[in-house]
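In this view, the complex is presented without one of its protein chains, the others remaining in place.
Right after this comes subunit A.
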Amino acid sequence: MATLHAVKKYATLPPTVRTLASGVPSAPTVNLAARAVAGHGHGHGHGASARSDAPARFAGGVKLTSAGLVSKSYLTPSSTGVFQQRLLHTTVARKDAPNVPDFSDYQASSDSTNRALSYFMIGSMGVLSASVAKSTVTEFLMTMSASADVLALAKVEVELGSIPEGKNVIIKWRGKPVFIRHRTPDEIEEARQVDWKSLRDPESDEARVKKPEWLVMLGVCTHLGCVPIGEAGDYGGWFCPCHGSHYDISGRARKGPAPLNLEVPAHDFNDAEGKLVIG
């Protein structure tokens, strides 16, 4: 690991003052003629006599007391009286390198890998958020749909064997009347011979019934929601007494204000038990 030590180096710079012609810097407040303490510039007591650098008595020392030897040192000894003037000395810190950390451990080795990885992470975030959003919306919408018990109630079974040919039966399904007509072959023939493409709501009889002899329709007039009367009207089908709409034997609007044919609900035949399941 490449650690960086900021190495400090000191340099003694010459006083930035004017230099005399003799080469001596002109420093008027510095006494260049001052002499150091006697000796050869430092006093540490050569020779056989007692060391001259032993601490003076005022700085402490070892004394023999009744309790034994006691060593004391005083924290603030008085001045020795020896005064040395400090010479002009300037130091600056020099650094070997500019003050920038080494980021090479944290830098991606390759720009393209780094770019692909960044986009990949962003994309993964997008995938997760899209999934979360989608499932949130889906779950919320699921709470609006009917539950299984409601759906089970929303079906009605009709015993087909009890309806004789050429008769109408009206049953209630989801609060609405449903017409079931057991049509005779003549009626089927009549319903199929009509030129249905010229009708107001063109629909063929084959498209409206699953079995030709059984016609299943919602008994609600498509005009304003009255309940039409069976086996009445000009076309031998249904007649709405409210505003005079006529429906034929296939439940198609033929006359009057009704804009659409009578609606056919989703229904299925259970042949094994002879039943009709509406819903």
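Here, a contact is a pair of C-beta atoms (placed from the backbone, for glycine too) under 8 Å apart; a residue touches a chain by one contact, two chains touch by 3 or more; residues count from 1.
In the analysis below, contacts and distances are computed from a predicted model.
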Between "Ubiquinol-cytochrome C reductase", "Ribosomal RNA-processing protein 43", "Proteasome subunit beta" or "Sorting and assembly machinery component 50-like protein B", choose the name on the UniProt record of the chain that's been left out.
"Ubiquinol-cytochrome C reductase"
One chain isn't shown here. Among A:S26, A:S131 or A:N270, which residue touches it?
A:S131
Touch with the omitted chain, as defined above, among A:T65, A:Q84 or A:S110:
A:S110
Tell me, which residues in subunit A touch the chain that this view leaves out?
110, 112-113, 115-117, 119-120, 123, 126-128, 130-131, 134-135
